[in-house]
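Encoded as structure tokens, here's the structure I'll be asking about.
With one protein chain held back, the other chains of the complex are shown just where they sit.
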């Protein structure tokens, strides 16, 4: 083993035993090295086995249903980690190799203060007394940039924000100066501006402590700025491994190429996004032309929202109530066949806007004129007819389809409720046609949602909306939960449908690149208020508001030669 | 249950066996050997219960066919010596030889005796010589313990099932309305719920039972009226959670009415919980029925249930007649054990998280 190699993974093969005793291979014998003092990024979409790899290194996989092939080897400084047991294994965990996880909130014990939880590691591995350990914990919290660390050390996890919790997790992980830090999707649950800070912190700490970092993520764009080496995984295999420069500049594997091109970029807007199939076919991917977007004076406005407001009552004190303003004075216009994007971080009120327009929340102020008629002032009976014309697609493809319905029921129900099609046969035919349109086989009709993947479910959800032939489609984070490659496919589908049916989209997302790609006009929201509004190209080129600039600066830029 | 079997059969032959959630649950249950065996035992009990209501099984439990406390046949010899002197049995003298010889003319009741003697043939079975032992012994009045247990178990299961069903209906309707609509309706129903839960369940049950009196129908209603709170809380919480689920919101967005969302979209999604809750309640109510009957608030005096049989046990045990209690204990324990194992299995099999 090379002196500079810290961790060496050889032929790592992991299977899981299903409930019927059948084995599913999660890792099909992978090999890679983590050199000392370097950051290695493990990139892959869901089901690629990237998290399984990290858990296998730490021996954190559930023993009951995990089968690790005996030929597998994970060598850390000359020792085979997979052979470690008992006290030796525990000494390795936390001291030599530390780990941080995706969900900082649930990964911290809710009933102990964060200071105590950091001190626990120090008492265990560094042999410090309680008092010294706590002092050191405060110092660590200072190091990871937590404001007012003395006070925060005595706080419970739920009293901190998501970003602060992740800083606590990092402090806990670096407490014993580990040689390797495994970060498993550490920023996926965080807002984009916070993500930027956490990534910066990790990069700084890596340099300062001279440790190695194994950074696991689904987002290839994220790793360009600070990883040294990249390992691309798919379906339990390694597709490509190399330096970050090579991966970004001269990717050899078509899958890597596809991953790099699937994500919408801020500086280009192709007519159609690249999908994986484009790269897998002989001939490769030919970049299509650019699409020009933006509102035009001749556009027919079909939805005119004026001073929309929504507030919730929060109980306070003995009988008191406090109003929480989720949305304050939002106005916009949506023309036929165009897309208005709404971007904002969590808590910006962007989702509430969408829900009030379809009256899933009752608005507390303002008007929403749809063809001149105020949707918000209608009676429930009057609105029923309009439900057909404004439809909504939700974020979570796993929650938005009734698990007890077959696809046929899901697709024919809206038609039945609105008297579309005279008999069931006719409706089933229409449903079949729509399934075909969104790219699913007709035999899907008799299946249940759990038999489909996330992307397929989102297609079904889109088909359900299309059954009503709506004019406006509200997409509430509709592609956010999908893998990048699937995201591109669904975005392409949405674009095709817009071109075909002249649909108007209200596209709500936290993802600036996606919004830029699909929107004609963009509305930036923060804490319930509109920060900035305008043509998407204009806003991205020259943001007027400081908040918009901050958002744009947080977008990972990928690998840049000067940064390397 | 039969529909589940029917659904599962074709599914299993297909190349891609994953179907509806019920069919998947059924397949999982089949794989869990303990739960699957329990399922069939419970089904056998249900059959027994049905047979009991239709008076096919255990109908003859009232017939006093043996001597009082006749021992089980496998013990007959050893116990015979320790038996107390035979208690006089009404009507038993008819077959006894007349000790004092009087002519029919002298005898003041001679005529009636003569008629009685002529009619004897009609009551032949009732007046037959009493059996000295029975397969599992007899009770105070010489009734067959096995028949009595069959009939008693049938009554208990009937009470448990119907009580649980009624209780589920009450709890689900109130809980779904409270959870779905919220607001004032919820406040009111919650008040109703808190009133019922602030009285400990046994006390509440006894209060209702004391007022309502005895009898199978009364008991079913009383138990339903006092046991709906658990279901209410469960269903209310589920509706509260599910009504903001995206698929229910999507149903709202496509124009589904409140009733449709409540019963077509949400209800099927908690049906597995209701099945488990129903099973739990059935077991609980069978146990409660026993206690109620034991304390004298249960089934009527002319009816038999496992509880009313247990109520006879203390007096019997002191005299050493243990078979009635053992018979009831076996019948009840087997039912409750298998039912509990089945519930555990159902819970795992129907858990949507497990897939």
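For clarity, chains are labelled A and B in written order, and residue numbers in each chain start from 1.
Heads up, the rule we're going with is that contacts are C-beta pairs under 8 Å (C-beta built on N, C-alpha and C of every residue); 3 or more make two chains touch, one makes a residue touch a chain.
Quick note on the criterion: contacts and distances are computed from a predicted model.
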Per UniProt record, name of the chain withheld from view ["Glutathione transport system permease protein GsiC", "Cysteine desulfurase", "Glucose-1-phosphate adenylyltransferase" or "3-isopropylmalate dehydratase small subunit"]: "Glutathione transport system permease protein GsiC"
Among A:98, A:174, A:399 or A:474, residue touching the chain not depicted: A:98
Given A:45, A:120 or A:476, the one touching the chain that is not displayed: A:120
Hidden partner chain, touching residue among B:44, B:169, B:203 or B:301: B:203
For chain A, residues in touch with the removed chain: 58, 60, 64, 87, 90-95, 98-99, 101, 103, 106-112, 120-121, 124-125, 156, 158, 169, 172, 315-319
Missing-partner contacts on chain B, residue numbers: 191-192, 194-200, 202-204, 206-212, 287, 290-291, 294-297, 306-307, 310, 313-314, 317-318, 325, 328-329, 332-337, 340-341, 344
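The rule is simple: only the chains that are shown with their structure count from here on.
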Separation of mean Cα positions, chain B and chain A [Å, integer]: 53
Residue numbers on chain B that touch chain A, as the complex places them: 16, 18-21, 28, 31, 245-256, 260, 265, 268-269, 352, 354-355
Sites on chain A touched by chain B in the complex: 19-20, 355, 358, 360, 384, 387-388, 391-392, 394-396, 399-404, 406, 413-414, 417-418, 448, 450-451, 461, 464, 468
